[in-house]
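Everything below concerns the one structure shown next.
Below, a portion of the complex is reproduced, with chain positions unchanged.
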Amino acid sequence: LHSYGDLKLRELSEIKTEISSCDVVFCSLPHGEALKILPDIKSKFVVDLGGDFRLKDKLVYEQWYGHTHSAAEELEKWTYGLSELARLEIAKSKRIANPGCYPTASILALAPLVNEKLIVGDITIAALSGTSGAGRVPSAGLHVSHVLEDVHAYKIAKHQHTPEIEQALAKIRGEDLRVSFTAHLLPMVRGIHVTCDCKAARNCNKAQLQELYHEFYKNEKFIKIVDHNPGTKEVRGSNYVHIAPFVDERLGRIVVTAVIDNLVKGAAGQAIQNANILLGLPEDTALNKLALYP
Amino acid sequence: LHSYGDLKLRELSEIKTEISSCDVVFCSLPHGEALKILPDIKSKFVVDLGGDFRLKDKLVYEQWYGHTHSAAEELEKWTYGLSELARLEIAKSKRIANPGCYPTASILALAPLVNEKLIVGDITIAALSGTSGAGRVPSAGLHVSHVLEDVHAYKIAKHQHTPEIEQALAKIRGEDLRVSFTAHLLPMVRGIHVTCDCKAARNCNKAQLQELYHEFYKNEKFIKIVDHNPGTKEVRGSNYVHIAPFVDERLGRIVVTAVIDNLVKGAAGQAIQNANILLGLPEDTALNKLALYP
Amino acid sequence: LHSYGDLKLRELSEIKTEISSCDVVFCSLPHGEALKILPDIKSKFVVDLGGDFRLKDKLVYEQWYGHTHSAAEELEKWTYGLSELARLEIAKSKRIANPGCYPTASILALAPLVNEKLIVGDITIAALSGTSGAGRVPSAGLHVSHVLEDVHAYKIAKHQHTPEIEQALAKIRGEDLRVSFTAHLLPMVRGIHVTCDCKAARNCNKAQLQELYHEFYKNEKFIKIVDHNPGTKEVRGSNYVHIAPFVDERLGRIVVTAVIDNLVKGAAGQAIQNANILLGLPEDTALNKLALYP
């Protein structure tokens, strides 16, 4: 177990050797830092929780992350590890790029629609996050006196999770899809709520959508299709995803909401889920935890 | 000053007489209750803070509010009082339907775009509200143990503020516009944040949008066009509206965010602003208050 | 598993028979309700989470709870179940009165001092609680719009947990002790923090206090003596108690702070801990859970 501080203080080569002696490595570094280390790690399995190996296209990475991708030749070794959608691929892989928190919720919310080609035109996602998604480093924007009783959007049209969502949805559909993604910082600590709004490609009603979602996720332990408006607190502290599809028949639109705990299914929980798949363990090993409510 | 309890306990006719003796009446009753009282009030000026006289079309009202509109013949006497957009009309009116909280933020955020015919297709609005918008009556959904660390959407595709927004935008444009509106309840007390996302009818950049908004609202004391991501706390306790237009050039879309205090510009503050217009007083009388920050 | 609603709707005698068929009964009813039911329950073990069987003196109960104790003859069968302080007694008992949330934190914080006769004069306890301690029933006082950004004291000099604390401390010391207890409602959901302030009977320093506390609780899995200022979030969702003793040498006073999760060690968790003792199971069965942080 190494902290980010270690990496800055100690000889990098020494650390790489030490880490390589582990069977499974979980890496959680800021953008651009994993790039410098993971290509040299010899461990059998690596799960990277950062964004450095998620995007397949070096140019897309560089455009959204704002710096050069120095290990682009490694990208093809990595599997985008949204467990429910890439289980078989993960099982055959040695290097897993663990999805971002917003993409986890967004892609799972939209996958059944995309797979069924039920969406036409751009998808609008309003994503709401607690503050733990922004990490531990103190800053004015995370000072409690600023955050309480406040909500604001951020990185409009520029959030680096946008291409990650588009890449995953395009892979499901076999053609490009475009996402207008807006993130918002809420006065709470844990939890992500996404509201995905899109034009329906053809007529459908709520019962059909419910059936589609139930069928699509019928074998998934961590995904629950619900018939109410799911709140983030329902899944707090757990690896669960609650998804609710709605139809606006007046407008011919579909609205899907989904909630996760950004620190569990949106980060460490899914990393463990992926490690379980890599190691051939039951997928819910160490993840059998109910939400903490209230 | 009468409380809602009074109305239930006392003789309605007596109350109506008493209220009629006031010069200006502010009415803040649940949906359907103002209907039974306001048509009989003889006061010179009435400002109704509820939804009963906002929609011009009785059928639309009945569809979204779920009950009969028993005073439809009165509707033409009422002016929809979004102060900045209907100042002259308000000044000539005696009956003002004060806008809802979500519509106030949404319409002001979108008016310059609609006026300029810059929007094509449906508009998606993700609206985020503190709990004071839901009123004072205790309920499980407003119990602090449920609300803290939680966010969820509600009334998806069914929120009664949707036709109010569509009606106002259609009036500006001269043709119908459709709005996919989703409200969310946040763990905070005051404040509304709207994120309006739409397809641009033609190419534009952020500087052009900023100019358009500055020009459109150049004489408005309570509206401030900003170049950052406005947060609800910036306007808490004040009658101000902060609006930020953005362009997503990659997608050819426009995203506008806006914040108000739902209890001030979204309710009582705008009611006073309207009364000031009715009475020929300076429009900011009694409203010269800065936000309470932090 | 019966809900309180059941008790009001169904025949009481029928319910009593049904409940009596269980081996272990956990009862969580409002004050005065358990009185009417538990004396007739024939189950081997009963753990009552309410206040009806905690006080040994019927008159004290009636004074603080404000109604008659109709089953006073039962009181001697019940053991006050603060697990760490009454383990042997609990193991021999069939009826456990699970302690209140404030008393659990307060008594554990003070027990080593009282046992050592280190306190002279009245003890002042400032107790701070999240809202979940007040239960689920919606009320104005628990409406999120009132609770956020607010803190206030309540039931000053009248809180029914006061005699419970005094009874437990008197039992340890063998003579009466008096407690001035003030509870406060905080804008958070879970957690109790107590600050106990008292005059030291003789000179002591912090190192001595730390040693005394470490020794007193040396075999306790759920109690951790800490050397910082413990916060409620450190124990959220867990059965742990963090206690920090301090000395104010200038004043010759001792200040002890302690934190618990009111819904776990302060209620359901301790009930399970007690059931584990009753059943001869390892005391931490089903309670091996770390705090959810952040």
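Going by the order they are written in, the chains are A, B and C; count residues from 1 in each one.
Simple rule for what comes next: contacts are C-beta pairs under 8 Å (C-beta built on N, C-alpha and C of every residue); 3 or more make two chains touch, one makes a residue touch a chain.
Computed from a predicted structure; not experimentally measured.
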**Report entry** Assembly size in copies, with 3 chains present
**Finding:** 4
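The definition used in the following text is that only the chains that are shown with their structure count from here on.
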Query - By mean Cα position, the chain sitting nearest the middle - result: A
Query raised in the report: Which chain lies the greatest distance away from chain C when centres are computed from Cα atoms alone?
Result: B
**Report entry** Length of the line joining the C-alpha centres of chain A and chain B, rounded to whole Å
**Finding:** 35
Report task. Could you grab the centroid distance between chain B and chain C? Build each centroid from C-alpha atoms only and quote it in angstrom. Result -> 48
Query raised in the report: chain A to chain C: how many Å between their CA centres?
Result: 41
Requested in this report: Please list all residues of chain C that touch 2 or more other chains.
Outcome: 132, 148-149, 189
Report summary line: In the complex, chain B touches chain C at residues 130-132, 136, 138-140, 142-145, 147-149, 187-189
Report summary line: Contacts from chain A onto chain C in the complex sit at residues 132, 148-149, 189-190, 236-237, 292, 294
Query raised in the report: Which of the residues in chain A come into contact with chain B in the complex?
Result: 121-122, 124, 126, 128, 130, 145-146, 148-154, 156-157, 178, 180, 182, 184, 186-191, 193, 195, 197, 199, 229-233, 236, 246-251, 253, 255, 257, 259, 294
